[in-house]
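Each remark here refers to the structure printed beneath this line.
Missing here is one protein chain; the remaining ones are kept as they sit in the complex.
Presenting subunit A:
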C-alpha cells in the first residue's frame, strides 16, 4: 500500500512530461502558426477563400497521412508514397483519356498503388528487409516508371465526372476535396481505434513478440498496412489529377517529407505502437497553412524551402521528445 502511495505521483509526472505534451504539441503549433500568419499577413491570409483553399490543397497530404499513420504504428516506414502519387495519377489520367471511363481510370490508379504496396509488403515481411530500404528502392523505381510511361509529358484529364469526383466537385456547397479529407480521417480513425485490425497494428508496433505469441498474424497485417499506405497515395494521386485536370511525373515529389512531418508532429510514434489519426489531420493542416503563409509572405521558392525545413525540424523535435528505452 505504502509503495503505491509513492509510485502514483511518479507516474503522474511521467505522463505529464511525455504523454500530454506530445499529444498537444500539434494543436499548440497549429494555433501559434495560425496567429502568426493572421497577424503578420492580415486579410490576405485571414479570409474564407484562403482558409478553405488551405484545406482543399491539403487533401492529398491528409489522405496520405492516414495511410502513413498505420505504417508507422507497426514500426515500419513507407518512403515510396510520393512516387506512387505520380504513377497512380498518370495511370489514372492515361486510362481516363483512352477509355473516357472515370471508373476504369480510378480503378487503374488504385490498382497500381495496390501492386506497389504488395511489393513493399512482400519484401518487408517475406524477404525480411527493413522497410526503410525496401521503400527507398521502390521510391526510385516507381519514380522511374512514372517518367517512363509518361515520356516526361503531362497527361490532361478532360473527363468531367473524373474531375468532378476527385477535384473541383462539391456536395451541398462543400468542396469535394474537403469531403475526401473528412472521409479519409473518419475511416482511418475508426479502423485504427475501433477494430481488431487497428488493435493488431498497434500491438505489432509496440511489441511484435507479444503480438506473435498472441496469435496475431503479423505478416498479413504488415502487408495490409503497406498496401493501405500505397493505396492512400494512389487516391492522393487521383485527387491531384482531378484538381489539376491532368497528371505529370512531378506530382507528389515534394510530398514525402510533408506527410512524414505532418504525421510525426501529429503525435504518431516513429518507433511504432502509437498512432494519432486526428493529430495527423492537424499536422497536415499545419503543413498546408505553412505552405500557404510562406507563399503569401512573398518568400521566393528557395526561401520557402529553407523556412519549411527549419520549421519542420523544430516541430518534429518538439513532438519526438519521447522515451528512449
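As a convention for this text, contacts are C-beta pairs under 8 Å (C-beta built on N, C-alpha and C of every residue); 3 or more make two chains touch, one makes a residue touch a chain; residues count from 1.
Please note the rule applied: contacts and distances are computed from a predicted model.
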item	value
Chain not present in the shown complex, as UniProt names it (candidates "Tol-Pal system protein TolB", "ATP synthase gamma chain", "Solute:Na+ symporter, SSS family" or "ABC transporter ATP-binding protein")	"ABC transporter ATP-binding protein"
Touching the absent chain when the full complex is considered, from A:51, A:129 or A:199	A:199
Residue among A:52, A:101, A:161 or A:207 touching the omitted chain	A:207
Absent-chain contact - pick from A:222, A:248 or A:274	A:274
Interface with the unshown chain - residue positions in subunit A	3-4, 7, 11, 15, 190, 193-196, 199-200, 202-203, 206-207, 209-216, 273-274
